[in-house]
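Taken from a larger complex, these chains appear in their original positions, while the remainder are omitted.
Labels run A, B and C following the written order; every chain starts at residue 1.
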Amino acid sequence: MNKNKFALTPPMGWNSYDYYDTTVNEEQVKQNADFMAENLKDYGWEYIVVDISWYSCEAGYKRDEFQYVPFGKVEIDEYSRLLPCPERFPSSADGVGFKPLADYVHSLGLKFGIHIMRGIPRIAAHNHMKVYGTDKTANEIADPYSICMWNPDMYGLEVNKQGAQEYYNSIFSLYAQWGVDFIKCDDICRLDMKSAEKEIEMLYNAIQNCGRPMVLSLSPGPAHINKAWHYEKYANMWRITDDFWDSWPLLKNMFERCEIWQNHVSEGCYPDCDMLPLGFIGKGFGEERLTNFTKEEQITMMSLWCIFRSPLMVGAELTKLDKWTMELMTNSKVLRLLTHSTGAKQISRDDKQAIWLSRDTQKEAYYLGLFNLSDQVRNIHITPEELGLDGFKGCVFEELWCKDSINNVTEMLEVNVAPHGAKLFEISINILYTDS
Amino acid sequence: MNKNKFALTPPMGWNSYDYYDTTVNEEQVKQNADFMAENLKDYGWEYIVVDISWYSCEAGYKRDEFQYVPFGKVEIDEYSRLLPCPERFPSSADGVGFKPLADYVHSLGLKFGIHIMRGIPRIAAHNHMKVYGTDKTANEIADPYSICMWNPDMYGLEVNKQGAQEYYNSIFSLYAQWGVDFIKCDDICRLDMKSAEKEIEMLYNAIQNCGRPMVLSLSPGPAHINKAWHYEKYANMWRITDDFWDSWPLLKNMFERCEIWQNHVSEGCYPDCDMLPLGFIGKGFGEERLTNFTKEEQITMMSLWCIFRSPLMVGAELTKLDKWTMELMTNSKVLRLLTHSTGAKQISRDDKQAIWLSRDTQKEAYYLGLFNLSDQVRNIHITPEELGLDGFKGCVFEELWCKDSINNVTEMLEVNVAPHGAKLFEISINILYTDS
Amino acid sequence: MNKNKFALTPPMGWNSYDYYDTTVNEEQVKQNADFMAENLKDYGWEYIVVDISWYSCEAGYKRDEFQYVPFGKVEIDEYSRLLPCPERFPSSADGVGFKPLADYVHSLGLKFGIHIMRGIPRIAAHNHMKVYGTDKTANEIADPYSICMWNPDMYGLEVNKQGAQEYYNSIFSLYAQWGVDFIKCDDICRLDMKSAEKEIEMLYNAIQNCGRPMVLSLSPGPAHINKAWHYEKYANMWRITDDFWDSWPLLKNMFERCEIWQNHVSEGCYPDCDMLPLGFIGKGFGEERLTNFTKEEQITMMSLWCIFRSPLMVGAELTKLDKWTMELMTNSKVLRLLTHSTGAKQISRDDKQAIWLSRDTQKEAYYLGLFNLSDQVRNIHITPEELGLDGFKGCVFEELWCKDSINNVTEMLEVNVAPHGAKLFEISINILYTDS
């Protein structure tokens, strides 16, 4: 299987983390899936992803003290493989795992994903539990020195020990039986982890071995640009920042990240700007709120993610989406950039503004993003020369959010952009694009 | 002027440093130019570059103690601009600079380049010398805290002071008058220099201002991958390592560098693997020698530089080239990769071997480099799947160095490669390339 | 209890690690204790210390693969407290712990010490075991992110959680019942451990709480000089290097360490140069050997440790000591520096030699160490002025190893010292020491 064919365009979907933290349950997943099938699927949204701690029977317990309960009770089979907690996911009872839920999601015409942590459960190592299909036990393949710095559940694997690849194979076989389409593996994509490179390869091998295409998404980020080749070789998505939330400094910083990673977007290979903290989020964290982003900031975020071609995973509780946010998420002309644009590049960036350009893959059109990174209204202007075009004669500039068109630009395009806001233009053109 | 049009393909030429160090003179430059015009020009070699210290009247003095004589005598005009030392470059007398030599090189159908150091001469600052076209003096624009860590000649500029851009403009105007086609600017391309980013932009502006296209090459490296966008925006070439010499560990390390930079090669934008230490080198350093590279290593070097599309600047004294080296440098099928290939990417790499693939821009052909990084003969094999091809049926594999062809490969190409050696294949193909 | 009174002079003793690694057993401890009582006690040697892993029932198992078996079986009581493994320490059966062995050691007129790891056993946390005298369980006070980087047995404590100090109290109460006189706590004395400072205080508190004086020794080092005050406040000894072995570069480096720490030696406060790898060592590591140190290097080591006043803990299997080593360890005039000297300071040091000076606390005498750090015989000379003395008139220089005396020195003392060797002089003097 060519892993690049698992995701021909950047994945779009819903992830439970931003709203539910560790606490999401089956009913809630289904409600979000139902909503997506009915309202979002037609626009390309298709993944339903259950994020961290689905195996934990104490998730959310003592939330003021811990995000992740140390040494808490987990659901696990005899082969050291974590299973969904049946109290939270009733259909998973009797060891059938996520299969019923995945089937349900598939029945809606959607795809199903889960979050995993790198490694093997600590409890399996301490109890010398079995590894499926081998004569090894968990203590023989767990690395007692390889731990995650923020989650207490797992040990990393002794990557050179026999049984280690087999363990990853065993969990992916299980996920394949369940019908999983998307794996978000955590604690594996960060500069300071020595074994992580090898474990990424092992995940890749386990997917190839299981025979079912699964998109492989790496967290938590920031991924290291020096290792870009490695991510592109073995994964489909990798986070280019640490957790992203509804804060303007984080959004502004994403422009720097996108600058760095812009040459690394291709079929099946997507630097990942992280979930979209839209709509209602934060409930599981004890602070349910409407996103702190202003509307202008939300437009900036969507415009950047789309022109850069980041995966789009929305963090909102879907059933609570308002009309404005729904429109934001279902603007077909904007979403077209995910599926039918290429060659996105930063034209310029400073502390006040940024400009991006890409082109359509099927028609004579360019996409131009003008971003106001300052706190005041800003007049942003751009010449054809700066874009590598011969001129603007004959060009029509359609702003894809407000849907206005400008068609009499001669020397220079000049636009007022709101503070923290963006304008995203499609430039219809009869003139050949002259730059490489 | 679009700076990417200054170098449509990776520049090829000769640089005086590897053989002459700081000491080259006019006669020697001319002899190398003559040789190139007669023997190499037809293969694409065209730049003649005078490297560091051409303004120094004491270059090479006390060579056992210094590479660069501190506080030594330099040739300089009243506007703080360095000029060639007339003892070494007689035609430059009376302040005409490199114009006569550039004219000579141009008369041979070649191009002329020079090396400069970032900044303004320290002596100009201490003597309060004038800055052309301004009422400023050198002390007003020199930054006394911005020095090069290995060359004592210059101060960096106070990049925000009036007169600073004007100084760079004034030297590039002079170079334009001389007829310079290529600028190698040193002490400007390294992670740890705070002002360097801004000074790179100032060099770009000065070239735009002077009106003459000049290829801008940045040293000493290693350039920082996080700043790739900036290099691509303002320069044509930037070194991806520190100085490269005829040492296997350095050559082996270049594979890691090329992995990192592979997505950043495009028209007018060339990550630079540095000069080719071929033939006779080292004389100015007091240790004239035939390159320490074995023939196999030289083939590896040429194959990597060409498939990666690094600039090719040979360091050898050209007039002493032997037949074998001449053939190495004039293999048209190999050099075609510089001008007519694209999309080079690393397929795999470990401590023992590396594999690269690219494709021709004009015909249905691929280029495959198989590199043996180990110290033993190695059997390297590759399947069509690993290359993203549907199969090898109908493919002809022509090895471009030994000129053998293989045409009956079915499942897997298998080749023995000498220690530290390489095989570079052109794959003629009737099958569509199926990977992105 | 004033902890400085627990060790009025630098502790001297035997430690099981250098010879036995993790594998020492009761019989072996007793044999070494017997030997010490009979042959070394009169010279001040008194501590018998059982080093790491005495609770492990698999210590030494798969030694080619692990020094410390991960997830191996350990002896532990219901209160999360480790106990000696009864197979290795038969007298500890029925939960009586090290009491019988400590009693035996005490019966010989010696003192008994044990090694511990910072924290609480991982297995206790995963099994939610009790904490003595509290309603807490191990999982509530173990920090799942605080692990040792080289030993897999423990979690550090959540230092601010109720129950944490109580746990340390509970183990020290047990050790007090056993009759422990000396605690070597590991994984606690190193720059990069955030919680370690607080855990050192907790150990101090636990000793105060248990009511029995115990010398507190901190490992593994290097301790950080910036934290010297903290060590001096709460501990008796702290390692100033990582593990020290019989290698000349490590010994030479100790001179730099002693330079740094020389102002920090006082009653009850001893920067620790680590065990003396004399005699036969290495058996538990699978490479039993006579120390790699030459005789000259051993003299250098003993001279430095004694003039600096490091603790002296010998790593040799005592029963195998030869006559030469016995004499090295029982030179009363040299050992007197540990107990009756003060004010040791480095007079000079470079790559070739080092000179140290201290003075006797009871008589008009100085101690002068001349160390040859070079690989050739070296003539080392010193003037009274360099030592801060008015002159050498009337001084007698007795070399304490070879027992020669020199008494006619006038201007300058000049001595030939063997490569890597040392001369240690007692200077008997009638002239007042004039420097502070």
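Following the convention adopted for this analysis, a contact is a pair of C-beta atoms (placed from the backbone, for glycine too) under 8 Å apart; a residue touches a chain by one contact, two chains touch by 3 or more.
Every value quoted in this text rests on a predicted model; they were computed, and no experiment measured them.
A.B. asks: Starting from the 3 chains in place, I would like the total count of identical chains in the complete complex.
C.D. replies: 4
Please note the rule applied: only the chains that are shown with their structure count from here on.
A.B. asks: Can you name the chain whose C-alpha mean lies closest to the mean of all the C-alpha atoms?
C.D. replies: Closest to the centre of all protein C-alpha atoms: chain A.
A.B. asks: Between subunit A and subunit C, what's the gap in Å when you average each chain's C-alpha atoms?
C.D. replies: Result: the chain centres lie 53 Å from each other.
A.B. asks: Provide the C-alpha centroid distance between subunit A and subunit B, rounded to the nearest whole angstrom.
C.D. replies: It comes to 40 Å between the two C-alpha centres.
A.B. asks: Measuring centre to centre with CA averages, how many angstrom lie between subunit B and subunit C?
C.D. replies: 58
A.B. asks: Mark out which residues of subunit A touch at least two other chains, giving numbers and ranges.
C.D. replies: Expected reply: no residues.
A.B. asks: Which subunit C residues qualify as touching subunit A in the complex?
C.D. replies: 70-71, 122-123, 125-128, 139, 142, 144-145, 147, 149-150, 152
A.B. asks: Going by the contact rule at the top, pick out the subunit B residues touching subunit A in the complex.
C.D. replies: Touching subunit A: residues 2, 4, 225-226, 228-229, 259-260, 262-264, 266-268, 346, 385, 388, 435-436 of subunit B.
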